[in-house]
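Structure provided below as structure tokens; questions to follow.
All protein chains of the complex are present and in place, except for one that has been dropped.
Up next is chain A:
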């Protein structure tokens, strides 16, 4: 179990190091995630512990960003000024993204993967 936790921290550390060395605006955690996918795909091994640790962490993501969400108490000024704009932009963007992604995916599945069974 400790080994699996260590593995997540080591990949996070490697991602953070690459982030700092490159100066790229990609979060170290995202780089670490990509590195871990590559590692899992290329190195064989028992994954049961890593699976249980990472699924426990992802199942509890919500509580981890509560302190950040509470930070909204400091943003009253922004909401007073740009509240409507933020709500409109977020709503339209969310709906439009669902529509565009679904339509492109449906078209591309029919065009490039017609033999895959639709579900």
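We take it that contacts are C-beta pairs under 8 Å (C-beta built on N, C-alpha and C of every residue); 3 or more make two chains touch, one makes a residue touch a chain; residues count from 1.
Convention: contacts and distances are computed from a predicted model.
> One chain of this complex is not shown here; going by its UniProt record, which of these names is it: "Carbon-monoxide dehydrogenase large subunit", "Na(+) H(+) antiporter subunit A Na(+) H(+) antiporter subunit B", "Sarcosine oxidase subunit alpha" or "LrgB-like family"?
Options "Carbon-monoxide dehydrogenase large subunit", "Na(+) H(+) antiporter subunit A Na(+) H(+) antiporter subunit B", "Sarcosine oxidase subunit alpha" or "LrgB-like family" narrow down to "LrgB-like family" for the missing chain.
> Could you tell which one of A:1, A:21 or A:66 touches the chain left off the display?
A:66
> List the chain A residues touching the unshown chain?
Touching the chain left out of view, chain A contributes residues 5, 8-9, 11-12, 15, 24-30, 32-34, 36-37, 40-41, 47, 50-51, 53-55, 57-58, 60-75, 78, 82, 84-106, 108-109, 111-113, 116, 118-119.
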